[in-house]
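Note that one protein chain of the assembly has been removed; the remaining protein chains are unaltered in position.
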Amino acid sequence: MAELHLTDLRKSYGAVEVVHGIDIHVADGAFVVLVGPSGCGKSTILRMIAGLEDITSGMMSFDGEDVRDLTPKERNVAMVFQDYALYPHMSVAKNIGFGLSLAGVGRAEREAAVLETARILQIEQLLDRKPRALSGGQRQRVAIGRAMVRSPSVFLFDEPLSNLDAKLRAEMRAQIKRLHKQLGVTSVYVTHDQLEAMTLADKIVCLKDGYVAQAGTPHELYRKPRTTFVAEFIGSPAMNLIPADLVQDGATKQISIAGQSIVAPPEVEGRAPGPIILGLRPEHVSDTALPGGQTLDVDVDLLEPIGSEILLTTQLGVHSFTIRCEDHGQFVSGAALKAHFSTENLHCFDPETGLRLDAEAREVAA
Amino acid sequence: MTEVLRSAAMPRSTVRRKARWQRQAGRIFVAAIRQVFFLLLIVWSLVPILFIVISSFKRQTEIFAYPPSLFFEPTLQHYISLWTSWDAFFPTMINSAIISVSATALTCVICLMSGFVYSRYSSAFLGLSAVYLIAIRLLPPIVITLPLFPVVNALGLSDTHMVLVLLYTAFWVSICTMIMKTFIDEIPRSIDEAAAVDGASTLQLLWRVVAPMALQGLAACAIFVFVFSWNEYLFALIFTTTDAKTTPLIIAEVMDTPAGTNWGVLFAGVTIQLIPSTLLVVLTQRYLIAGLTAGSVKG
Partner (left out) sequence: MRTLDRTGWALIAPVHVLMLAVITIPSVYVLWLSLHSSTFGSGLEWVGLDNFREVLSDPYFWRAARNTVLVVNAIVYVEVLLAIGIAVLFMGGLRYPKLMFAIVLMPYAITEVVAVLTWKTLLNPGTGFISRAIEDMGFGLINWSISPPLALGVSALISIWYHLPFTFLLIYAGMVSIPRTVYEAARVDGATAWQQFWRITLPLLVPAILITLIFRLVFAFRLFTEVWLLTFGGPARLTEVVAIYLYQGAFRYGRFGEAAATGWLMVVGSLLIAAIYLWFMHRQMRGARP
């Protein structure tokens, strides 16, 4: 078990800095997910935690101890790789027990530990097989087993589910969550999939271009995204972000959008009239009236049924506007529609910085 | 965590640590050792060749001076003598050139065709003959000189370019077919199908679509055959005497003359002989490596 502190961590390759002074705190036993698009630096940060990459500058500590000079072995971390990285010439049992064998753990103890781990992951029947005789999901569980058996202080996951198909991914996600509940080891998990982040994390650190865009619980990132990037990244389908204008109408502020006027949410308090970006999630829009809600007039364009719900691509003036609501076969392409929503579900962002209007401008610490 | 796992765990504090300076020192030490080995490798590979090349520019008396000097006044006298007095030398280079280029061209054309068939067709014959093509490499070449020697004489092909071209090509054609097959395998079948839909015949497909896409394989084969032909000794020794004599042969003859060897001139000749093949290898090493990996996969 360990508490991680990354302070002002930077990484450069030659003259190019790819991770810019990030701060991350991982509480003991927490499951923290680093999420972001390709190239945002999440894997680099993970590898720095593992000790596979050198830290260019900044501090890193486990339980208050400076680990920057320690090798991976000395940090007592375990890692699950994206391509599993199983030892092809060793059986599953040997794969799992390799770390223990290197450390000189006695055979009896080692075999017991391996068996126990295999039991927990339900792979005891595979112990004598070689990796090439296993399916993707089985290999993934062996990789997890190899990490688990050493009882590390920190589990590191590098996009472990990317190579699995959708159904397996859902299964493995649940298994990882269950394991974390059972073992309670501090975990840092890297993925580009926001769904994995949302379902698995105690805390999400959303990264972009080597900076922390926002850090917080899944709920916080969903409810109050700090930037347009986070707003679009979290949640599927992505939040609608539409240019609009903030106008002063007597004592109140209104938002003028596509020629229509709606009441602004409280966060515009203190903001001068001018252009803004308005955000509204597709799932927060309905075709039926909501108590205390507002409406916008849109024109239905495309219909994409997804079972009990439907995705509507509509036109709001010149902008595309997505709606997700219940499907009773009531929609028709080309028809006009009144879109209902609550004011509290509106988000307002600054068009230049992309920051939420009530957010602080400084870079955030995770 | 379960008890069993916990007992096998290694608490961090008991693992032996190295101080930062120890780590740095270790790294520098390893780096130094590596540099030493790299240096040894370079010396090992280059010194023999460099000795000859550099000596060809030294005055006769300096060549065998001991200890050998790296600083000297270069002279071109050996090269001039090579041109003016060693009449037999340059004709052998022309022979070598003709033979090497011909063998290379012939092999490439033949193997493009056969590699294509082995890649795109299937039949029992192809399966079996593929094994044969690889297995035949186990036969020592010297063995077939015995039956071929009288035949070549009878056909009047002794001491001609033709005999070596045919022999060299025959020697390489089996492995080059497999190399080409491996490279052509990489070209997706859907390209063949698109060409067929576009109206291409098999031959047109081969020459206009597959060949340009398999250039890497052809390059590898060309390098192997050229370097081999340019440098080959045994067959040249047995089958040529004067007219089609290749350069390796004449170098061997001269180096063997007791006492009277003009080392400077010999070294100059050797230097000139090694330029084409060395340049080729250095400039195209990428293809060589690719070809070798492809060939060894098949092996």
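Read from first to last, the chains carry the letters A and B; within each, the first residue is number 1.
Note that in this section a contact is a pair of C-beta atoms (placed from the backbone, for glycine too) under 8 Å apart; a residue touches a chain by one contact, two chains touch by 3 or more.
On a predicted model such as this, the values are computed, not experimentally measured, just so you know.
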For the chain not shown, which residue from A:78, A:280 or A:310 touches it across the whole complex?
A:78
Based on the whole complex, identify which of A:50, A:215 or A:280 touches the chain you can't see.
A:50
Please pick, from B:49, B:88, B:191 or B:215, the residue that touches the omitted chain in the full complex.
B:49
Hidden partner chain, touching residue among A:27, A:102 or A:306
A:102
Subunit A positions in touch with the non-displayed chain are 50-52, 71-73, 77-79, 81-83, 85-89, 91, 98-99, 102-103, 128-130, 146, 150
Where subunit B meets the left-out chain, the residues are 34, 37-38, 41-42, 44-49, 51-52, 64, 66-68, 109-111, 113-114, 116-118, 120-123, 125-126, 129, 133, 136-151, 153, 166-167, 169-170, 173-174, 177, 202-203, 206, 227, 230-234, 238, 247-249, 251-252, 255-256, 263, 266, 270, 273-274, 277-278, 280-282, 285, 288-289, 292-293, 296, 299
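Criterion: only the chains that are shown with their structure count from here on.
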Here the gap between subunit A and subunit B, centre to centre from mean Cα coordinates and rounded to Å, is 53
